[in-house]
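Once you've had a glance at the structure underneath, I'll fire off some questions.
Here the complex is missing a single protein chain, while all its other protein chains stay put.
Presenting chain A:
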Amino acid sequence: MNLKIALFGIAKEIVGQPELTVTAPEGQPVHQLLEQLRTDYPALRQLSSLAVAVNNEYAEDAQPLQERDEIALIPPVSGG
């Protein structure tokens, strides 16, 4: 399945674009997708907090992903 991932904050800087499409096996859990992204973009490993949203809800690591899920990677930002 193809997954569309929206990127925010420093994650957008690391990947170099605001959106990313990746191919993953149907039902792949969130943590495996993250691992795949960290392999493709090693600088993502340095982010200690990175919230993953699936369909605008906070996703736990084990949550399985489906085609057409809207995924977003949201690191905290600190500017004021």
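Rule of thumb we're sticking to: a contact is a pair of C-beta atoms (placed from the backbone, for glycine too) under 8 Å apart; a residue touches a chain by one contact, two chains touch by 3 or more; residues count from 1.
Basically, contacts and distances are computed from a predicted model.
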Query raised in the report: Missing chain's UniProt protein name, "Formylmethanofuran--tetrahydromethanopterin formyltransferase", "ABC transporter permease", "Molybdopterin-synthase adenylyltransferase" or "Glutathione import ATP-binding protein GsiA"?
Result: "Molybdopterin-synthase adenylyltransferase"
Query raised in the report: Of the listed residues A:M1, A:V22 or A:A53, which contacts the missing chain in the full complex?
Result: A:A53
Query raised in the report: What residues on chain A make contact with the chain left out of this view?
Result: 8-10, 18, 46-49, 51, 53, 56-58, 72, 74-80
